[in-house]
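These notes concern the structure reproduced below.
What you see is the complex with one protein chain gone and the rest in place.
Up next, subunit A:
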């Protein structure tokens, strides 16, 4: 067994299984077509289930996949077959909630695409090279949203209110341009 919990990938797909934002941390899928094939399998295997209240889970081809859906978005986190399912679920929850915070609760494909930079940063803050970096959605969203504040305050002390304020400001700005 792998001694350190490892994340194999984090996927955010739309309601047709198309890529919105994905991040792979493992060499199991060396090419883009291998990645797309995996995404297709994951999507078809889970699409009929309802994972809107609680995170759901499935297992195939030596991978454990936890997933959660909201609106037209499908969130997935994949780990090896022997990974602790609950650790995977906590990473999923962290990602899911952090995106929710950043987008002020309106989580759908369009919002995500419009704030794709923040979602990329979010992925960057959750897992580094397969190792879990942070699972607390408040902290993740805080780190991402400290984006345009230039005060150099310690990141972990950023509160969610601040995070939301910045996110709101950004949105307003992008609408005005």
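We take it that a residue touches a chain if its C-beta (ideal position, glycine included) is under 8 Å from a C-beta of that chain, and two chains touch if they have at least 3 such contacts; residues count from 1.
The rule is simple: contacts and distances are computed from a predicted model.
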| item | value |
| --- | --- |
| Candidate names "Coatomer subunit gamma", "DNA-directed RNA polymerases I and III subunit RPAC1", "TATA-box binding protein like 2" or "LSM complex subunit LSM3"; UniProt protein name, chain not shown | "Coatomer subunit gamma" |
| Touching residues (missing chain, whole complex) on subunit A | 1-5, 19, 21-22, 27, 32, 35-36, 49-50, 54-60, 66, 84-90, 109-110, 113-114, 116-117, 120-121, 124, 128-129, 131-135, 143, 146-150, 152, 154-156, 173-175, 177 |
